[in-house]
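In this view, the complex is presented without one of its protein chains, the others remaining in place.
Right, chain A next:
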Amino acid sequence: MLREGKDGMSSQKKRDQLILHTALTAGRIMIENGSEIERVEDTMTRIAHNAGAQTSQLFVMITGILMAINGEVGAQIEPVKRRTFDLEKIAVVNDLSRQYADHKIDLQQFSNRLDHLDSVSRYFPFWLQLLAAALVSGPLEVVFRHNLPDFWITCVVGMLGWLVYYLLSKFIQIRFLSEFAAAAAIGVLAVLGVHMGLGNSVDDIIIGSVMPLVPGVPITNSVRDILAGNLVSGPARGVEALVSAAAIGFGIAMILQFM
């Protein structure tokens, strides 16, 4: 009898454990890859609700998540250690959450797919990313400065600058340092390009080439978080964007002063 009771309790406990694990993993994946806090809260509450938890309490911050449901297990913490920009993962989590709400997958499948999603990252092929960096730089230089002759050199400099950023972020995981180095490389290449007669205006080339480095995700999320009332995470993202911008600015300023 005692054993039966224990088994009954442990299956309920397992279920609660699974709910917490699924919701926390979903939340962590979303924050790690650049989601705003309100969406994370919304998704996690939905998962808990759809899984049958009567109430759920959440505390979501940019560096960690705390979640409790009124069941057999206590509150659990999930730290958020790294932050990158991979918006596809957010879309996938969103999609899985919708499928779970429509009862197309069960909780165990949901959890397994999240763990799988967490372990693999499916970026666009490397050559396409390089091409994309070139195609952010060149067209924006033309749109901003109307300097058509410098289009090609801006594409090349922007692509090389982004390559420096990409390689450095792979080997030293400090984003601000990679941004600084990439900006410095862009400055040097722009000055050299004009010296060699490949371009007319150092200013225009640099303006176009730094555009792939613009911290678009932190800027947008910071505004959205502050508006939603997340007065801790919003300004934290704002600082992230500001430090990125300052790193790029210092990189450029250093080159302009020396060359």
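Convention: contacts are C-beta pairs under 8 Å (C-beta built on N, C-alpha and C of every residue); 3 or more make two chains touch, one makes a residue touch a chain; residues count from 1.
Here is the rule we use: contacts and distances are computed from a predicted model.
Engineer: What protein name does the UniProt record of the undisplayed chain give, "Molybdopterin oxidoreductase", "Branched-chain amino acid ABC transporter permease", "Protein-methionine-sulfoxide reductase heme-binding subunit MsrQ" or "Membrane protein"?
Structural biologist: Matching the unshown chain against "Molybdopterin oxidoreductase", "Branched-chain amino acid ABC transporter permease", "Protein-methionine-sulfoxide reductase heme-binding subunit MsrQ" or "Membrane protein" yields "Membrane protein".
Engineer: For the full complex, which residue in A:96, A:114, A:206 or A:236 touches the chain that was left out?
Structural biologist: Within the whole complex, the residue contacting the unshown chain is A:206.
Engineer: Could you tell me which of A:15, A:46, A:83 or A:224 touches the chain that is not displayed?
Structural biologist: Looking across A:15, A:46, A:83 or A:224, the contact with the absent chain belongs to A:224.
Engineer: Out of A:73, A:142, A:163 or A:192, point to the residue that touches the absent chain in the complete complex.
Structural biologist: In the full complex, the listed residue that touches the missing chain is A:142.
Engineer: If the hidden chain were put back, which residues of chain A would touch it?
Structural biologist: The missing chain touches chain A at positions 34-36, 39, 85-88, 90-91, 94-95, 98, 123-124, 128-129, 131-136, 139-140, 142-146, 148, 162, 203, 206-207, 210-212, 214, 216-217, 219-221, 223-224, 227, 245, 249, 252-254, 256-257.
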